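Written below as structure tokens is the structure these notes are about.
So, chain A:
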Amino acid sequence: MTYSSFLKAEFLVLWRRKQDVFNALLFFIIVVVLFPIGVNSSPEFLAPAAAGIIWCATVLAVLMALESTFKEDHRDGSLEQLVVSGLSLPLLIVLKIIAQWLVVMLPLLITMPLLAEMLYLPSSGFWALIGTLLVGSPSLFFIGVIGGALTVSIKQGAMLVMLLILPFYLPVIIFSTLAVKAAQAGLPYSGFLAMLLAMSLLSLVISPFMTAIAVKASVNA
Partner candidate 1 sequence: MNWAWFHKLGSPKWFYSWSKAWALPVFCFGCLCLVIGLVWGLAFAPADYQQGNSFRIIYIHVPVAMLAQSCYLAMGIAGVVFLVWQMKMSPIFIKAMAPVGAIMALIALVSGAIWGKPTWGTWWVWDARLTSVLVLFLLYMGIIALQNTIDDVLLANKAAAVLSVVGLINLPIIKYSVVLLETLHQGPTFTLTKKPEMPAEMWLPLLFSVIGLYCFVAGLVLWRMQSEILLREHRSSWVKQEVTENGL
Partner candidate 2 sequence: MAFDSLSAFLMMGTHGVYVWSAYGFSTLALAWLVWSTLSTRRKTQDTLRKRFKRSVSR
């Protein structure tokens, strides 16, 4: 196995699972739609809440997607093979996350204009929302993948991952919604974006090592 053959296989598996990726997207859309229907559908309610709703749905969708990142690899023994391959595990993990991010987030970003419209998000906030998603979502993946790796050997892991990881997502959600609110109020929001970027970088540095520890421990078990 080499790094490039690994990356190639990752993309291949994701491509085989394109239905799953599509499902993540649909799930995201349905959660977003749940709110106008379940809670309140008036523009006065939705417009200020729009960014928050979209971010909450994104977070749930990302977690659902990440939960299974290592599951299948673990089940068929190919995770074990990664660990014993002699390649650098943290680097393999970064590659895996990059593949995941591309495949999950790009479709989400593409649907944004539509959903923003449906939730009456004012156009002043739209670009801020896209910006926060671009800059903030990598940290979601990097943090979340730790949970995915920790719970890989557990059967009903989805719930546990959410439990472990959601508290860590709170700052990302808060900064993002604050940025959009600032943008809607006409205030500068680059400070928040910088915060999000800092969090993404911090998690990029820490997460692969933590995940590698978790993966190794999971394979041992």
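Regarding selection, all candidates are chains of the complex that A comes from, given by their letters.
In the analysis below, a residue touches a chain if its C-beta (ideal position, glycine included) is under 8 Å from a C-beta of that chain, and two chains touch if they have at least 3 such contacts; residues count from 1.
Just so you know, these numbers come straight off a predicted model, no measurement behind them.
Which member of 1 or 2 touches chain A in this complex comes down to candidate 1. By the touch criterion given at the top, residues 143, 146, 150-151, 153-154, 160, 163-164, 166-168, 170-171, 174-175, 178, 181, 199, 202, 206, 210, 213-214, 216-218, 220-221 of chain A touch candidate 1 in their complex.
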